[in-house]
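Removed from the display is one protein chain of the complex; every other protein chain stays in position.
As written, the chain order gives the labels A and B, with residue 1 at the start of each chain.
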Amino acid sequence: MFEIVSFLVLLVVGYAFGSLAERRHYRSIQKLEIEFNSIPAIASRYPPVDKAYQQQLVVGNVVIASDYFKSFLAGLVNFFGGAVVSYESLLDRARREALLRMKKQARAVGADYVFNIKYETTSVGSGRLASIEVLAYGTALTPSGISIPANPGS
Amino acid sequence: MLVSNLEILPNRKIEAHLGLVQGSSVRSKHVGRDIMAGMKNIFGGELKGYTELLQDSRQEAMQRMLKQAESMGANAVLNVRFSTSSITSGAAEIYVYGTAVKLDDAQNHAAGTNQVTTHV
Partner (left out) sequence: MRYENRQSPEGINVTEHNPVAHLLKLLAAAVVIIVLVVVLANLFASRLGRLIPFRYEQALMQHVTYDFSGAGSESVAMQEYLNTLVQRLSPLLEVPEDIELNLHHNPDGVFNAYATFGGNIVFYNGLLGQLPHENALAMVVAHEISHVLHRDPVAGLGGGLASMAALMALTGSTGAGAVGNLLNKTGMVAQMKFSRDMERAADRAALSAVNQLYGHVNGADELFKVLYQLSGATAEQETTFDAFMATHPLHQERIDAIAQWAAENGWSTAGEITPLPENYYDWL
């Protein structure tokens, strides 16, 4: 009896706090995406040759934990197989957040673009507690002549 | 040291490829963070402790790679890639690798620069 009650409490708490955190995160992501839209992130390996650019590696990472509700739902889907839709938003948020953090570094070095964007996704949770890290990195292209500050992003 | 994940520097000439350089760092999260992470796994949200831990770990791996590059006499590492693997639950290996190259003297090129530093 106690087991069932504590399980239901976890489920409800996980759902309430998890969806609250998700809504808040999406609002922040959407705001920052508009803000950083001036620095295009390009997946091409070939930098533009219109003018001279300095190159510099920029990175952004984030670790996001799933909530209890999402994890339980994912486990349930695992029983049947099929699309684990409850984790889609988790991964989406992490990828976009990591890219934004990368762009933040790029802005700090006065970059016009970030080229050759790469993503790395790793599950860092212990056991079946799903937490994922997404790393986004690329090469910031700063027009030559702008001096790069010593410690961007910090 | 110039660090980039591109392979082309339009205004610079690569004098020599000096070989693969790599840096690695394995870190495990500590107990305090683990407990916090356990809590977060109920409520959801960012695990800031882990984010920073992995940042530190990447920094260390990068420093090691740069140390290798320096010892080879390189002044740039190109085509840099990261790789992350969770080895056991609780420990992650960060691996970074790239090509160490010797670029020509930047002063010869109006467009070039040699004041590039790396910040990860």
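Structural remarks
Here, a residue touches a chain if its C-beta (ideal position, glycine included) is under 8 Å from a C-beta of that chain, and two chains touch if they have at least 3 such contacts.
Nothing here was measured: the structure is a model prediction, and the numbers come from that model.
The hidden chain, counted over the whole complex, makes contact with A. Residue A:89 is the one among A:89, A:123 or A:144 that touches the chain not shown. Contact residues of subunit A toward the unshown chain are 1, 7, 15, 19, 26, 33-34, 37, 39-42, 48, 50, 68-73, 75-80, 83, 85-86, 88-89, 91-92, 113, 128.
Basically, only the chains that are shown with their structure count from here on.
The distance from the centre of subunit A to the centre of subunit B, each centre being the mean of the chain's C-alpha atoms, comes to 18 Å. Remark: subunit B residues 2-11, 34, 37-38, 40-48, 50-51, 54-55, 58, 80-86, 89-90, 92, 110-113, 115-120 touch subunit A in the complex. Across the complex, subunit B is touched by residues 10, 13-14, 17-18, 21-22, 25, 45-47, 49, 51-59, 61-68, 70-71, 97, 105, 109, 115-116, 118, 120, 122-127, 129-131, 133, 135, 137-139, 144, 147-148, 150-154 of subunit A.
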